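Excluded from the complex is one protein chain; the other protein chains are retained at their positions.
Up next is subunit A:
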Amino acid sequence: MQLPPALRSRLVGAPGAAEPLPVQRDPAAGAPPFHFAARRVRFPRDHEFFEDGDVQRHLYLQDVLTQVTEAPERPRVPEFTCQGAGCCQVFDTLEDYEHHYHTLHRNVCSFCRRAFPSVHLLDTHILEWHDSLFQILSERQDMYQCLVEGCTEKFKTGKDRKDHLVRRHLYPADFRFDKPKKSRGSATPVATVQVLAEALGDDGEQSGGDAMEVCSEHAAPLPERVGERRTYSHRIPSTICFGQGASRGFKSTKKRKEHR
């Protein structure tokens, strides 16, 4: 297929439409026994016209599948320790450290050191656990926000919300980031939580920022290292945050005023 050389320069030229030649149709055109009529054609998704292209698409998906490899080189670095306060995890790749940092030091509650997987869950936690106005307000209006991002519903109690999560959003009844405030680790109703509590039984030792566990037993007095951290924290006003990963209390003072 020989293309005129000027075509390539047209491609990179300025946009524009051709001034159309005069259109002059004769009624005899396409008259029976002929039936041609110029028309745009639409094909629905299952039309056989798409077969070849669809097969190529899936071959591509599967090619990647059998040949996914060549992970981006992960340079080894000399072992180093997490700089997070009270954390002594050791890493030998930056990726592992990054993941650790984002998981444990990014969305952290400044009151109880718990980490959350998202800003939304952290905000909800701070509001419900550490905002003294919340309890007062929740007696008057629905204050328990749904935990699913994008859902704006609010509920009178945590239990109502749990019912909503289970019924409307098909969440597991023991959703880990929605633990009732008063529950004791051993008293939690669902077996899974016990398994988890066991699984996490040793955790307290290793990190002050004791992660996403929301059960009360983990809110217990924090290990030594955290005490160490507190020695500096008392010199820094609580409203000052360092960096994005710093732990956080209330969202803003403005919001607090609104509550009042």
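Simple rule for what comes next: a contact is a pair of C-beta atoms (placed from the backbone, for glycine too) under 8 Å apart; a residue touches a chain by one contact, two chains touch by 3 or more; residues count from 1.
The definition used in the following text is that contacts and distances are computed from a predicted model.
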Revision key, fill the gap. Complex minus one chain; that chain's UniProt name from "E2 ubiquitin-conjugating enzyme", "Transmembrane and coiled-coil domain-containing protein 6 isoform X1", "phosphoinositide 5-phosphatase" or "Guanine nucleotide exchange factor MSS4 homolog" is "Transmembrane and coiled-coil domain-containing protein 6 isoform X1"
Exercise for review: By the contact definition given up top, give the residues of subunit A that touch the hidden chain.
Suggested key: 1-4, 6-8, 10-13, 15-26, 28-30, 32-46, 49-72, 74, 89, 95-96, 98-100, 102-104, 106, 115, 117-121, 148-151, 168-172, 175-177, 191-192, 195-196, 198-203, 206-207, 210-213
